[in-house]
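Take this structure first; my questions come after.
Note that one protein chain of the assembly has been removed; the remaining protein chains are unaltered in position.
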Amino acid sequence: MLCELLLVAGPLLRAPLAAPPAADDLTDWLPADPLLVIEAPRPRALFEPLLDAELAAVVTSLPPWQAWAASPEGREFWNVVRTLEATLGLDWRTALARLAGGGAVLAVAPPESLLLVLEAEDADLLLRLHTILLGFARAEAAREGDASRLDPVRHGDVEVWSFDGKEVHAIVGNRLLFANRREGLVAALERRAASPGARLAGAEGWRAARATAGPDAAVRLYADLARLKENPGFARGLEEGRANPLAALLFAGIVEAMREASWLSAGLAVADEGFVLRAVVDGAADDPASPAAFARPDPADAPALPSLAVPGRLAAIGLHRDLHGFYAAKDELFPERTSSLIFFENMMGIFFTGRDLTDEVLAETRPGVRLVVAEQRHDPAAGVPEVRIPAFAAVLALRDAGEFGEVIEEAWQKALGLVNFTRGQDALPGLILDRGEQNGTKLTIARFSTAGIDDRAHLPPRFNYSPTLALPQNHLVLSSTEGLARDLVDALARGAGAGPEAGDQDDRVELDGAGIGAALAANREALVRSNMIDEGHTREEAELEIGALLALIGFVDEVDLRVGRRGATTGARLDVHLRRPAAPAPAGPRDAAPR
Amino acid sequence: MIPTRREFLEVALGATGALSFGAAQPGWLRRLPGRAAPGAGETALVVVQLSGGNDGLNTVVPYGDDEYGRHRPTLRLAERELHKIDDHLGFHPRLGGIAALYRDGLASIVQGVGYAGSDRDHGPALRAWHTADPAPGRETGWLGRVADAAQGPEHDDTPVMFVGPIAAPFALNATRAVVPAIGSLAELAVDAAPARPAEGGAEGAERSLLAHVRRTERAAQALSEAVARARDARSRVEYPSGPFAADLFTVARLIRAGAGIRIFCTELGGEGFGGFDNHANQLGNHCALLQQLSAAVSAFLRDLEAAGLLDRVLLMTFSEFGRTLAENGRRGTGHGAAAPVLLAGGRLRGGLLGVHPSLTDLDQGAPRPHTDFRRVYATVLEGWLGLPSEPVLGGSFAPLPAFAG
Partner (left out) sequence: MAPRHQLSRDPAAAWAPYAPDAARPWTLARASHLYRRAAFGARAEDLVRALAGGPEQAVAELLAPPGDLTAFDRARDADETAACRSGRSDAVRDWWLRRMILSPHPLRERMALLWHAHFALDAAQVKEAPAVRRHVALLREHALGSYRSLVEAMVRDPALLASLGAAASRRGQPAEGLARALLERWTVGAEHCAEEDVREAARAFTGTFVRGDEVIHVAREHDGGVKRVLGRTGPFTGEDVVQIALAHPATAETVVRRLWRAFVSEVEEPAPALLAPLARSFAAGLDLGRLAGTILRSSLFFSDAARGQRITSPVELAVGLVRSLEGLIATSTLARDLDRLGQRLLHPPTARGWAGGPAWIDRVTLLRRQALAAALLAEGGAYGGRLDPREVAARHGHADVNAAADFLADLLLPEGGEAVRSAARAELSRGAPGEALRRFAIAIARSPEYQLS
């Protein structure tokens, strides 16, 4: 906000003021061709959570924080902070807010040049802090017999300092400029003096990108994708998104849009109860001839995908993917023929009695895939598995379940038969096939028997699964458990409800923080044991780490991510709702320690 | 009270004083021929496993036989698209690179390879090819036995190596030797040890364990340096993308760097049942695999040709079985028996070895093998590596006349 006001007021104010000019856009200092810019036009919004005593109490009670604060590095850091607090007569939070409260901007430009500009609300505080730190550095240099290396070098009327001979900085009015190379800083000073045309503010991509970040953004990010993609590592990362079929299915559209795009822009807005992150790239990936076209199905054929509400839902994912188009393009999408792909085709050939998987099976589905993950309710009388895995299910829309339904039923029962036969060969218990009914829909249920098992409080992992097929309302529901299948049948019967509007083609991921936290907490012991083996931790260390993870997840209430086309761009919006646990984080022996 | 080393030996061994160190070594095959001057003049064998049971009939296609077209309504390949070998046979359309090698005399096809009585199950059939023994129960692989025999306490070398992203095939299982499997060259790059003053004495002759480790350390350092050279090496020949081509590129670099490894094993098709196991929708999937095979093998040989090393390398493929002549109603084929083996390299006689198996005299729907696969093994062991094959194969198998001169 402040920054935007200054942006408007800048030209008016600049003229009458002699150097150092006080009010203008911080980005005027930046090179005209940065790879990456991060701006914090409203830093106050970021500092506020830091100033919140309640939140701070929770964070400082977290085991990793306490472990760090107790370490030699942590103690040294806090000693310095306390010394500075005493010298300045301010606590560090307030000092930080006043120092950077006017805004901050960071730019990375080739070659490896980094420039940071901070605008202090309190110019006097900035000078005092600099004087104190300079004193420390001079004392150190004097001990080493070279105090003169701390003397500033003048550029015009600006003094340029360096504490360690590498970093360089200067204070111009209420601005602190900091660079990792002397040339970078000098160039920034010269840029200010030069014509506005050489400045970043004039760059077209930059302006277009910045406009998409959202007016209320506390932090904005701009990246020059065209040039970042010249970096082989970055380009390889994009390519890897294609090689894996699952990744190709999930991230199609995004990867293609990134490949087309010349810039990426992101904005972070902070609100009381959470934050919103928006990201946009100027690529649309709408070429219908592209192998990735399956990720942008014709809206006329692709229904909106209302999220399915089931009890204990942990996650819901809705993807506008045309599976038929996806599989038809497999030669271009993933030219390799892995064992698993061939095995999948062979099995599908058997289950679907020789039907062509692409044209005679997947063509029967309508575009759109919904995935649901939900907590499982275990009846202690029936038995509870040692490790509790949530239930998960996929929901597809069919073109004509009446015709194709029995083909799917037959394929499903062949698959179960094959699983049972194979498990029998290995002397492993098989599945009992069962039929059930829910809300007028027939279910094909398969479950393991607990006959002969005495310890029902620690059942083997297979008891997390009771694979179930249902075909309600022209949909195919394939669930890892009977319970979730029944809940989904009910949810589909209830209809769309307050879902997205017709024509909404956003892909969507919704997560329930509390539920995920509870699901992880139910497996706390297993997580601790894995952590011991995989990290080499003692039991105590593992419990602290898992405790901290659960405590952090405890902050997250809901997460909602939408990705989709925005005109000629592709955008994502991430809404994160946070909550504040009333008490300090649960468990962990350190909780009892006095703070 | 405490005996000295000498006393101990006398007690331990009676009056002989002969050390048993290395006595477990079989007398044969103490070293592989050509090892004396590492990197100079050694021959290298590259064994490529095509996992899943490659359809030999759509690899070397008997287009001139009416039975072929008649039994393959969706899988038959059009005559005009084939790379013709003669008026009866042609290479699959995607085997252009291999067909060119064949025309240049750099590739041979051994036809109708297999063994009698295969139960046509992936596990046992693959195990038979790996152990060189169709009877179950053999605990070591044929390449593992070469490694065991060639590598002993006096030997610091690593004669056999697997290059690929999957677990090493059973063919490399050895009793003593640890046959290394690498995914990339980086796994063999280790910083040099801090310089040490030379340890005193004639350790080269000493037969203690410490001398063994010290000798091995020097050899390891030499290998590490060869790997470092190989990592930096660029090729004038462009390899296609994909992991199989990358593995062959790795092999080529190790050969060019003179790393002294004599047998490389690598794989196309992947872990599990294998990508060649096309029971359904075979046409496109098989095309994709043969495309990778042909382009990678062709690049590999052309690369070594450019480096002047063509005469030192021989590549052979194998697959656990061929496939049935008739389709199975799912646009795929079932497990078969005989299949062709590809040999590629600089010192081959070229052409076809053996005749194409009959398409009318079938065994459970598949062409019958007429050449035991161990004859191919004997061919590469004796004719290429210069090793007696009988101890490795556990029987006498006549080598095939595959090599020139």
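For clarity, chains are labelled A and B in written order, and residue numbers in each chain start from 1.
Heads up, the rule we're going with is that a residue touches a chain if its C-beta (ideal position, glycine included) is under 8 Å from a C-beta of that chain, and two chains touch if they have at least 3 such contacts.
The structure presented is a predicted model; accordingly, all values stated were derived computationally and were not measured.
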{"item": "Contact with the hidden chain (one of A:112, A:400 or A:426)", "value": "A:426"}
{"item": "Among B:58, B:108 or B:158, residue touching the chain not depicted", "value": "B:158"}
{"item": "Hidden-chain contact residue, picked from the options A:386, A:409 or A:575", "value": "A:386"}
{"item": "Given B:84, B:176 or B:368, the one touching the chain that is not displayed", "value": "B:176"}
{"item": "Chain A, residues in touch with the chain not shown (by the definition above)", "value": "386-387, 426-428, 458, 460-461, 525-526, 529, 532-538"}
{"item": "Residues of chain B in contact with the chain not shown", "value": "1-14, 19-23, 139-140, 151-153, 155-158, 161, 173-178, 180-181, 187-188, 190-191, 193-197, 199, 208-210, 212-214, 216-217, 219-220, 222-224"}
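Throughout what follows, only the chains that are shown with their structure count from here on.
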{"item": "Centre-to-centre distance between chain B and chain A (centres being mean Cα positions), rounded to whole Å", "value": "46"}
{"item": "Chain B to chain A touching residues, read off their complex", "value": "51-52, 242-243, 269-281, 284-285, 288-289, 291-292, 329-332"}
{"item": "Residues of chain A touching chain B in the complex", "value": "331, 335-343, 345-346, 348-350, 354, 356-357"}
